[in-house]
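Sending over a structure as structure tokens; questions will come in a sec.
Left out: one protein chain. Kept in place: all the others.
Should a chain be cited, it is by its letter among A and B, assigned in written order, with residues numbered from 1 in that chain.
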Amino acid sequence: MKWILLFHRYILRDLWSKPVRTLLTISGVALGMSVVWAVHLSNQRSIGSFTESLELINGQADFQIRGNGLALPEDLLEELSWLWQEGELSAVIEGRIKLPNRLSVPAYGIDLLADAPFRRYVAGDGREILEHLTEADFLGLLSQPNQLLLPEGLARQLGVGSGDRIEVLIGDRQVPFQVGAVVRQTGAAEAFGGNLVFLDIASAQVAFERLGRLDRIDVLLGEGANPEMVRRRLEEQLPETVALWRPQDLTAQSRRMLRAFRFNLGALSYLALIVGVILVYNTLNIAVVRRQSEIAALRTLGAGRWSIAGMFLVEAMGLGLAGAVVGLLLGGVLAQGAELLVGRTVETLYTGIDLVPLERPADWQFAAFVLLLGTVLGGVSGSYPAWRATARAPVEVLREGFLLIPRRKDYRWQTALGSALLPLAALLSLASPVAGLPLGGYLAALLLMASFALLAPLMARLILSVMARWQSRASVEARLALQSVRGGLSRLVVAMVSLMIAVAMLVGVASMVGSFRQTVQTWLDQTLVADLYARAAAAGSNDWTNPMSSQSVQKLASAPGVEAVGRFRGRQISFGGLPVTLAGGEFEVLARYGRLLFYDGRSTPEVAAALIGSRKVIVSEPLALRQQVAAGDRIWLPTPRGSLDFQVEAVYYDYSSDRGVIVMDYGTYQRLFDDPTASSLSIYLRSGQDPETVRQELLARLEGAQIQITANRQLRRQALRIFDQTFQVTYALEVIAILVAVLGITNTLGALILERQGEVALLRFLGADRRQLRRMALFESGLTGLLGIVAGIALGLLLALLLIYVINRQSFGWTLQPELPLLTLAGACSLVFLSTLVAGFYPAVLAATTDPIRSLRAE
Amino acid sequence: MRVARPPALLPGCLHPCATISLMGVVLTLKGVEKAYGLNGQRVEAVCGIDLEVAAGEFLAIMGPSGCGKSTLLHLMGGMDRPDRGEIWLDELPLHRLPEEQLIRVRRRSIGFVFQFFYLLPTMTVQENVELPLLLAGIQDGGPRVRRLLERVGLAHRLDAFPTTLSGGEMQRAALARALVQRPRLVIADEPTGNLDSENGRRVLALLQSLAEEHGSAVIMATHSNEAAVVASRVLHMKDGLLSP
Partner (left out) sequence: MKPLGILRFRLLTILSLFCLVFAWPEYRLALPGYQFEFPRDHGNHPDFKLEWWYFTGSLESPEGRRFGYELTFFRVGLEEAVQSASRWQARDLYPAHFAVSDLDGGEFHYFEKLNRTSPGIAGAAQGRLAVWNENWSARLEEGTIRLQASADGVAVDLHLAPSKPPVIHGKDGVSQKGSQPGRASHYYSFTRLQTSGSLRTGGRQWVVEGLSWMDHEFATNQLEEGQIGWDWFSLQMDNEEELMLFQIRRSEGGVDPHSAGTAVSPDAAGQHLTSREFSLQPLESWKSPHTGAAYPTRWRVSVPSLEADLVVWALLDDQELRTKRSTGVVYWEGAVEVRGRWRGRDVSGKGYLEMTGYAKEFRPRI
């Protein structure tokens, strides 16, 4: 009770009496926390919606029998008739269609009768679809061709109801469908946010041209079945290219696929917290220094040392907690935007499926974690000031009276520790990834930041001493500011460090993204050399299920004006536990007209010559790096003729996706897979042909085949637009980190001015006018900002190296050419500098409005 | 205002030992020494002091600044420990009490008055005065606090914050805070150092009469002769040593 009273009277009232600073501190923490919460929510809702969707689609199945990138022959069911003894089976066809609203959605061909034990389909009135429909409708749904089962949200979006006709795109064909029934968005229909359709398996086989084939067989074991026995027997019976997938395997694979992305996003979000922590530290530190004599007085009155330290610690924890609470509220709002960005990025990079964020109850567990994190971080950042509050014997403080001489701090051990951390960081950056995650890289980044924070006073002193040389030429205000900064360095260091870290993050990430962008651009320039590119209109991103028919390809290849076409056919397989693309590419055409960039520097024709007609493949860099595959290795790939070994001829640069790609010659592919379709075409024109004219001619030639033909320039633009899109989340995080740092500057400088009110009053007595005081304060904030920015750029460049050479490479497997985006950096840094000036404005006003008499008296 | 002092306590009238035997000793110092480091140099602030202070006594210690007054006061107030020697507050050996108990002693038995008042700016006058009670866990000190503040002439400023008070008012509030616990010992370090003489006199008078009412011993460090006049005994301090 007494501590509550005391806490209220001593701590809370103090916070209350400085509302601006308190607010700044809390919002600094809150911004960091909101980012963590928003990123978590969007990770969970967007990425989670993907894995959860897989689970929803899987339904009750104990496992799925799937071919690895290959369809299963439907006769397999006859061979598996013994399985009926053990449980239920349901065959499924998986495809993707493009709806009239341009939405590319998964389409599942199911056998409604066999599917009932696996998945529920609920009609609008809440009854099972089988019970809801009249028998005639049900039988119609079952026996009429091209009937779609639409989730109600999608139906609303499309403006269609039961019985309406809609045209959908499949491959390069437009296919008429009818809405057989509209189902509620629950159960399987809840997957992908209800952006999916179901159709009868017979229609699916016809529509997706998969006659006689199935994509998977779901198995639901009966009560008495022995799963292990069943698995063993199946594994013995099934060819090695067919695998049994338990639901957890499916989600585990997609989690693995998204893990690096998720981890990096999460790591970036936590970086925003660092600045918040420094803010709390700063606020507490200032309070403790300012209140030294009060603390001493309290102690003479019989308050114990630890009680006082405890109060400050609770204050720090309270600030952290308050920040976390506000952060949760703010983060909920931020998440709305973040999840769209995250969802879009995941869609473009990985799933190719428009991810509708899942509506789900708030994750109280993580919210509790955020609150705890806020409290703990507050406590951690407040522990040193709290300890410091009582470190000096009250006697000593009292002896000094009100002349709180800022004692010259000894930075020796800090400098020593800071210097020691540098080689440690360097060592950590050499570590290999842990479970595919660049833990060493991030640790090195943290150490680097810590090291720079420790070395900050030294750097500041160096910079200031250089500046001091020009002092004589500076204005009075500037000189006063410089002196004040030099004198109050120990306190300014905190502001400088927080700004430094924010700027460093900005510089680091911007340099990484800039290098990335430049690398991609160069790569596009060098390898994207065909005049036109074609793919089926139905194909979504990362979608290999909608190829062009061989007829369409033929039509395009034989058109006048076309010199050559290079076919490319990809299919998704699972390789090393990750989804990768196995493809056939036309190396003869590529060798003559196109180009790929190889690791070993060999020319395209040379590699192509080795590939054509042989069982050799090339693999993309992300695959090589992430799965440790090198030229010369033998890898086993699933083909309709069983699992075959291929020799890796070369590794090529590929920045289109961090999914690995394995390419064999199209001829080899054709021979093995007996698949004349193509996912995409590179079209090379005869010299002198205008791409746009030929494009129009080609489109006319196709006679209704739905194929999208894109000119080189457009595709390049598109690629860069997608690139920028995928980094929007990153940019957003950066902006927030800077915002927090600017808050920090305002906070620190404001506190400094408050603290030195006496001094300021003295200056006024000595004849300084308000304008001069304001300018002095502005100079001071500008100077602090400058220190932070200079140190931040240095740190940022080191971080950029870590990001480019360690973190990015280990997470995604790309080699980036380092490139300093000078313009961006200069712009960003001047913006930061400007904002520190703006931030300094409040302290400046405060300085100018200081009532000299009042201030001196208060002291 | 001034209350007549018993002649027995007039300085020089009686041997200090007689007083002690008469009134009971509150504070005893035996061979107390204290040195501290300052800029790498060792400064002997207190070098072997023997002293006894009786209940009700008002002892003034005079000396120029830097003579070790403050150090001595802090030692006597249990804020600091001697390097050598013994300090007894009644039966309590302050020189070797653990910190926990020292804190309790400070809470219960010692009141401090400082030159710079050290009122807590976030607390009202009443709350400042109530603070020692609060720290000692006494909940119902309200009436006592108000009575005391009435006594020091601040009844009308109960809810004022220190920053709105004049120096004299602040010191009177600090006085009330030092005495609210009826401490055995009041230690005042230049209590008038920051006040004009009018206010200084008023504060001293209050200190004296309140101490008397509460039966507390007062030890005051001052370099002002005017202040020393109210004391029942005056000792001079020089180079860490006391002399009458």
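Just so we're on the same page, a residue touches a chain if its C-beta (ideal position, glycine included) is under 8 Å from a C-beta of that chain, and two chains touch if they have at least 3 such contacts.
Everything numeric in this text was worked out from a predicted model, so none of it was measured.
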{"item": "Displayed chains contacted by the hidden chain, counting the whole assembly", "value": "A"}
{"item": "Residue among A:L103, A:L142 or A:V529 touching the omitted chain", "value": "A:L142"}
{"item": "Option from A:L15, A:V39, A:I65 or A:L80 whose C-beta touches the chain left out", "value": "A:L80"}
{"item": "Residue in contact with the excluded chain [from A:L12, A:L103 or A:V206]", "value": "A:V206"}
{"item": "Absent-chain interface as seen on subunit A, which is shown", "value": "74-82, 84-85, 89, 91, 111, 113-114, 130-131, 135, 138-139, 142-145, 200-203, 205-206, 211-212, 222-224"}
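As a working rule, only the chains that are shown with their structure count from here on.
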{"item": "Distance from subunit B to subunit A - Cα centre to Cα centre, in angstrom", "value": "65"}
{"item": "Complex interface listing, subunit B residues touching subunit A", "value": "70-71, 74, 77, 79-80, 99-100, 103-108, 112, 114-116, 118-123, 127, 131-132, 134-137, 139, 163, 177, 189"}
{"item": "Residues on subunit A engaged by subunit B in the complex (per definition of touch)", "value": "1-2, 5-6, 9-10, 13-14, 17, 293-294, 296-305, 393-395, 398-399, 401-402, 857-858"}
